[in-house]
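Removed: one protein chain of the complex. Kept in place: all other protein chains.
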Amino acid sequence: MRNLIIWIALAAGLIVLPNVLSFSQQEVLVFLTINILLVASYRLLTLTGEWSLGHVVIMGVGAYASALLTKTTGLPVPLGILAGGMVAALIALALSYPLFRMKGFYFLIGSFAAGEIIRLLWKRFRDPFGGTKGLKGIDPMPDFSVGFYNFDFFEPTSYFYFAAIVVGVCLWILWRIEKSPVGLTFHAVHWQDKLAQASGVNLRAYRTLAFVIASGFAGISGALLAHYIGTINPNSFDVEVMVFVLTWAIVGGTSTFYGPILGCVVLTILNEVVLRELGLEQTRPLIYGLILILSILFMPNGLESIVQKFTRRKEAGLMRPEEAK
Amino acid sequence: MTSLLQVKDLTMRFGGLTAVDGLNFKVEKGTIHGLIGPNGAGKTTTFNMISGFYTPSDGAVLLRGEDISGLQMHEVARRGVVRTFQHSTLFAELTVLENALVGTHMPFRPNIFAAIFGWDRDDRDGADARARDALRFFGLGDLMNEHAGDLSHGHQRALGMAVAYASHPDIILLDEPFTGMNPEETKHMMGLMKRLCSDGITILLVEHDMQAIMGLCDNITCMSFGKFLAEGGPAEIRNHPAVIEAYLGGARHVA
Partner (left out) sequence: MFELLAQTGLNAVYAASYISLVAVGLVLIFGVMGVVNFAHGELFMAGSYVVVALYADRFVPFFVAVAAGLVFVGLLGLLMERALFRPLRDNPLGGLVASIGFLMILQALAVLGFGVRMEHIPPVTQEVIAFSDRVRLPVARLYVIVAAIVMLSLLWYFLKRTRFGWALRASAQDPQAAALQGISVTLTAKIAMFIGAGFAGLAGALTAPLVSVNPYMGHSIIVTAFIVIIVGGVGSLEGAVLASIVYAFVHTFVTTFYDGVLADITGLALMLIVLIVKPTGLFGSADRA
C-alpha cells in the first residue's frame, strides 16, 4: 500500500516535471531518461564482474539498426526500436565469442577495440551507414493521440513521456532479472567463479547472457536516441560518451541497482544544468573532471554508499546482495 | 561391476614437476573413501583433475565407466560430482542463504524469461526450501542472513559443504573439511557425514585429521609424492609400513 502511493507520487512527479522546465532543460531531461537506461543496462554487465568499453557503440548499433530499418523497410518506429535492441543483442552475441576469451583488463581493451572497429565500419561504408556524416532525417515517432493527451513528438515533453514509459518497462525487466536466481548467478560468477562453476554454473554462458541482455537494452536506448534527435553519426557514440557512462556508474556506485542511475542523474544535472547555467561553458569539463577525481578519492563506494547510510535497515529479505562490502 | 568413480593412471605435470604420477584407485558407491598423504603429495591436484578444474596430463577419470577427464568443471558437476575447496572458498559478499541458493543451481536451473514474468515461483520456492534444508543440516539455520564472509572459520567450512550438498550430488569431494574446526565441531561434522553417506551420497575425503579419517572411512588410499602408496581399510592403513614410513620419513606434518 505504501509502495503504491510512492509509485503514484513518482509517476505524478514525472508527468509534471517537464512542464516546470525550460525548453533546453526538457531536452536534457529526454537525454537523461535515455541515458538512465544506458547506464542501468551497463550495470547488468558489470554484475558478472566485466567492464566493457564498447557499451556505447553497442548503443549505437541499436540506433543505426532502428534508423535504417524504419527508413528502408518502413517498419513502424516503435517496432524499429525493439528491432534495434535485438540487433544490438545479436551483434553482442557474435562479439562474445572473441571477447569472452578475455577477462579483466584485456576484456576492457578488447571490447574497446571491437567497438572502435564497428565505429570505423560506419565511417568507411557510406552505404548504408552514411560515412562520417552519419544518418540524417531519421523517421521521427509518428504523432498520435490517446484521447486526453496528444503526443506531438516535436515537443520534448511528449518524447519524454514516451521514453519514460519505454525506459520504465526496461528498468522493470532489468530489476526483475537482477532480483531473480539468474541475477544471483551473475553475482556468483563475479565474486567466486570457481565455486560457481563447481556448483554447475556455465560461466561462459552466464557472462554471455549478461552481455547480450545488457547490449539489447543499450540498443533500445540508442534507438530511442536516434528517433529523437533524427541524426546520428559515428562520433555520437565515441569513447567520450563511454567515459561518461563509466563515470556515472563509478561515481554512483555499482553495488546497488540505483547507484549508476543516481550517478547519471546527479552528474547530468551538475554538468548540464548547474554548470551550464552558471555560465561556465568552457570550464565545464575542468570542473567535471575535478568532481570525478574528488568523488573517487573521497567517496570510493559511490553516491549510493551515502544513501545507504541513511536507509540502512537490516531487511532480512532474499536477494539483497547489494548490501555487501 | 563398474565403480562409481575410478581414476586410471592419472597424471599431472606442472612444467618439470610431476604432482600426480600414474595414480589409480576406485571409489565404490555409497562409501566414504579417504585420500591421504603427506603435504604436497598431490591430493588437491587429484581433486582438481577429478572435478575438471585441471585437465589431466595423462590418464583418465571414469564416472560410472564414462570418461569425464577434460570436461569443464560445470560439466562434471552436472554429472553429479561436486567438490569443496581446500581454503574456505565462498561468496563472501553474499548471505549464507544466497550461498546455498547458488548451490541449488543444478536442480533448479534458473530461467530468465520465467524469472521476468514471475512464472518460476515453484522453482524458487523449491530452491529456497532445498537451500534452507541444506543449511539446517549443517547447523547454519540461525545464520541464514549473515554475510558468509562474517562467519567463523568452522561455520565457513560447514557452509562450503552445505553449498555442495544443496545440489544433492551423487558424489561429493571434500578437501580438508575439518580444518579450522574444534574437536567438538569435528565430531559433530563426522556424524553429519555418516548421515550423508547413509542417504546414499558417496564421499571422497581428503583430511589431515587421522582420527577423523580412521573413524569415517570405509576405504583409504594413501599417496606420497604423487604416487600410489597403499590402499585398504583403516586398520590396514594404520599399520601399513609404507604409510608409516611416508609420514615419519616426510617427518613434518601428517596431512
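Chains here go by letter, A and B, matching the order in which they are written, and residues are numbered from 1 within each.
Here is the rule we go by: a contact is a pair of C-beta atoms (placed from the backbone, for glycine too) under 8 Å apart; a residue touches a chain by one contact, two chains touch by 3 or more.
Here the structure is a predicted model, which is why all the values come from computation and not from measurement.
J.: With touch defined as in the header, list the contact partners of the absent chain among those displayed.
T.: A
J.: If I consider the whole complex, including the chain that's not displayed, which of A:L32, A:V77, A:A114 or A:I261 touches that chain?
T.: Of the candidates A:L32, A:V77, A:A114 or A:I261, A:A114 is in touch with the missing chain.
J.: Check the options A:L14, A:M86, A:M102 or A:V307 and report the residue that touches the missing chain.
T.: Checking each option in A:L14, A:M86, A:M102 or A:V307, the one touching the absent chain turns out to be A:M102.
J.: Among A:V20, A:V146 or A:L297, which residue is in contact with the omitted chain in the full complex?
T.: A:L297
J.: Quick one: say which of A:A94, A:V243 or A:I306 touches the chain that got left out.
T.: Missing-chain contact among the listed residues: A:V243.
J.: What is the set of chain A residues that contact the non-displayed chain in the whole complex?
T.: The list for chain A reads 51, 98, 101-106, 108-110, 112-114, 116-117, 120-121, 123-124, 239, 243, 246-247, 250-251, 282-286, 288-293, 296-297, 300.
As a convention for this text, only the chains that are shown with their structure count from here on.
J.: Taking each chain's centre as the mean of its CA atoms, how far is chain A from chain B in angstrom?
T.: Each chain's C-alpha centroid was found; their separation is 42 Å.
J.: Inside the complex, what are the residues of chain B that reach chain A?
T.: 51, 53, 72-74, 77-78, 82-85, 89-95, 97-98, 101-103, 105-106, 108, 110-112, 115-116, 118, 120, 123-124, 127-128, 145, 147, 163-164, 167
J.: Which residues of chain A touch chain B once you look at their complex with the stated criterion?
T.: Against chain B, chain A makes touches at 173, 176-177, 180-182, 184-185, 187-188, 191-192, 194-203, 209, 213, 314, 316, 318-321, 324-325.
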